[in-house]
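A protein chain is absent from this complex, but the other protein chains hold their places.
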Amino acid sequence: MIPEIGQLCLVIALCFALVQFILPMVGFWKKNIILGEVAKPSAHAQVLFLLLAFICLTVSFLADDFSVLYVANNSNTALPTPFKVAAVWGAHEGSLLLWSFILAIWSSAVAVFSKSLPREIVSLVLAVMGAIAIGFMLFILLTSNPFERLYPIPIDGGDLNPLLQDFALIIHPPMLYVGYVGFSVAFAFAVAAMMTGNLDQKWARWTRPWTTTAWLFLTLGIALGSWWAYYELGWGGWWFWDPVENAAFMPWLAGTALIHSLAVTEKRGLFKSSTLLLAIGAFSLSLLGTFLVRSGVLVSVHAFASDPARGLFILVFLALVIGVSLSLYAWRAPTLISNVGFKFFSRETFILINNLLLVIATAVILLGTLGPLVFTALDLGTISVGPQYFEIVFLLPMIPLVLMVGLGMHVSWRSMQPNSLLRRLYLPALLSIIVGILAPWWFFGASSFLTAIGIIVGVWTILSALLDPIRRVFGKINRISRSAVAMQVAHLGLGMVVLGITVTSAFSIETDVGLKPGQSSTIKGYNFRFEGIRETFGPNYQATQGVFAVSKNGEDYTEMRPEKRIYRVRTNPMTEAAIEANWGRDLFIALGEPLGDGAWSLRLQYKPLIRFIWLGCLVMALAGLLSISDPRYRKS
Amino acid sequence: MFFIKKIKFFIPVFLFVGLVLVFAIGLDRDPGEVPSVFIDKPAPSFNLPKLLAPKEQLKNTDMLGQVSLLNIWGSWCVGCAQEHELLMMIAREGVVPIYGINWKDDRSDAISWLNRFGNPYKSVGVDRNNYTGIDYGVYGAPETFIIDSVGFIRYKHIGPLTRDIWFDEFVPLIESLKAEI
Partner (left out) sequence: MRPIVAIFITLCSIPVLAIDPTEPFIDDEKRYLYESITSEVRCLVCQNQTIADSTAPLASDLRREIRRMVDQGQAEVEIKDFLVERYGDFILYKPRFRSWTLFLWLIPIIFLIIGILAFIRILNQRSHLPIDIDAA
């Protein structure tokens, strides 16, 4: 009974989405503003019914109702309760329901927080979001119904994929979706601006906090995904340039460019057409990501069970949403060009460079991700594009970009004399060059050109971001506005990420060894002694646990216990690495295979500064939070 | 002139149309399918001990002078069991001789497997350590090659052979290759 109620709620929500889309559009056409007024209540009703549908599915999971196909495939009586809840969005059907639910929350939030906006704009924005909601709910109901029943009813379920039975994976998909879906707001604002032909600085001010919010969730989502891959996939990598990772990274890059472009549009009334294009682009890339994961056109580790019928539906939907908005852009954008200028040495120039390079980076990743697909489509053979390609072509636009950041954030709008700026910045610049050249030798006894560049750029960005706050402490400047602080914090985070990536890529130590109990292996002053193996049990798995005594320079330091788990239902073995982390470095042990005679193969790793990668992302997300707390967004 | 100025705004939509076309074509292809690079190239040479007569050798040159099938199999492989009945039928009807390569398998397991399910092969070579398999670009059993009378690979099928594939793909090609001799 409960699954049927859930499905009914979904259908009702779909009806409200139809109302939310059609009536305001008709109202816009007929210049009848009253019709647009239904958008807000429809959005609220939609979120309510999707919440009910979501609860129904959750109840089915908690009650172990294996007569529901989706529950039977992705849960098990022995699955711990938190994972039963997470399993609701652990596979294709449920994750789409979550997608729709989050979209409805965003619509509803727009309806609540837009009191200061013209009513016409709000109803158009909601109508566009309604259109997207219709697409997704139809997709669920027609091709991927999570409430579908199963007969005969199995005694127990197939269990959740063990890879997903993990804390980070409970919150990673929702974060990512909140980000993906959040770009729909900027997208809807862009479409509304193009329809009304009204794109001014006020418009940019309305759009900015929504975009920043979506971006901050996407940042967190990507960082969580990378962290999860690092400790769960078992071989210590933190980014694989897998199609699915790229699918999340491309909207992030486009969204970052959008945030910068919006800042220029708000402050100076410039870059209007690029703001529109980036708003369309960021959301289109989010949709594309969804398409790539679910259609089976690309091979990926994370891919959901793929099905061409689903692929076809998404393709048509994608073609409609993106095609219509890009056509609208081609038609309306030329009329929205402003006639304001700026000089060569100005913040506008730097943001322009930033955006061009970010777009190039996005395009390059898109090329590498879709390359294999293009090759097969054109019958040029089957090829693979992997990390070794992406690392090279991604650095091409990224090195100049990050070099520019530290300078660009201190340049003022319109025009500026370079001299005054150089006087202020030469000290941090000099300092970062010295650190970049000396620090690798000091700490690791080695360096390379690229490593030095990476460290210089990272340290330079960090110092440059801290410059104004330091000058504030010494009373050289009076106050820094909230938005400026947010900008500095965001770039501080970026500097940390750059530093972390450089150091961990250049100086990680990784050794594969075979050890018998009592034997030990040493890396970077840490001695790992293999004490032996023991068997342990979890709620739905059994594990082989290796015990290691770690000592540093002869003194006992800690004990580490990597595991190899066999889950009872889906019997594939899983490596649970043991990680000992602090600010400066991670120690990492993963258990391989038994080699006979009690010996085991092991992978030992020393990863300096790897935490900076995720901490930097956290700092960036924090900056987003600071930015949206700016009171100017709440003034009417 | 005005149109030229505006055309740059159409670039995104043009690019997107191209992308949709690529997706549309990509949808009905399996991205994981690796096409063989051997089609119309000479079959790599091998010299393997025979499964049922370990002292003797099966060589790639033994297949010359006739159109033949080369089937990569193992007793551990589920797909091989699925296609086995079809191979038996082909052998019974004598359409083409089937040569086997017993891949990454245990000799006694392989022999008892043939004793149990029947032996469709004219001769089987043993490639326990996957040397010949790598030379033939094998990435999973079963795989079946059509080799023509002068020792060129003309077709490769990955996965179990089914009746449909046999009658739609293999038989016409084999007939035309036989006609060439």
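Here the chain labels run A and B in written order, and each chain numbers its own residues starting at 1.
Convention: contacts are C-beta pairs under 8 Å (C-beta built on N, C-alpha and C of every residue); 3 or more make two chains touch, one makes a residue touch a chain.
These numbers come from a predicted model, not from an experiment.
For the options A:Ser67, A:Thr196, A:Thr382 or A:Ser520, the residue in contact with the chain missing from this view is A:Thr382.
If you put the hidden chain back, the residue from A:Val112, A:Ile153, A:Leu396 or A:Ala446 that touches it is A:Leu396.
Within the whole complex, the absent chain has one touching residue among A:Leu51, A:Met195 or A:Ala363, and that is A:Ala363.
Contact with the chain not shown here comes from a single listed residue; of A:Lys202, A:Arg482, A:Lys524 or A:Arg561, that residue is A:Lys202. For subunit A, the residues touching the chain absent from view are 163, 200-202, 232-235, 242, 268-270, 299-301, 338-344, 348-349, 352-353, 356-357, 359-360, 363-364, 367-368, 371, 375, 380-389, 393, 396-397, 414-415, 512, 514, 564, 572-575, 590-593, 595, 601-603.
Seen from subunit B, the chain kept out of the figure touches residues 30, 32-37, 78-79, 104, 129-130, 133-137, 139-140, 158-160.
Convention: only the chains that are shown with their structure count from here on.
Chain centres here are Cα averages; for subunit A and subunit B they lie 42 Å apart. Subunit A meets subunit B in the complex at residues 273, 277, 280-281, 284, 291, 295-299, 308, 311-312, 315, 318-319, 322-323, 326-327, 329-330, 333-334, 370, 372-374, 376-377, 381-382.
Within the complex formed with subunit A, the subunit B residues making contact are 5-6, 9-10, 12-13, 16-17, 19-29, 31-35.
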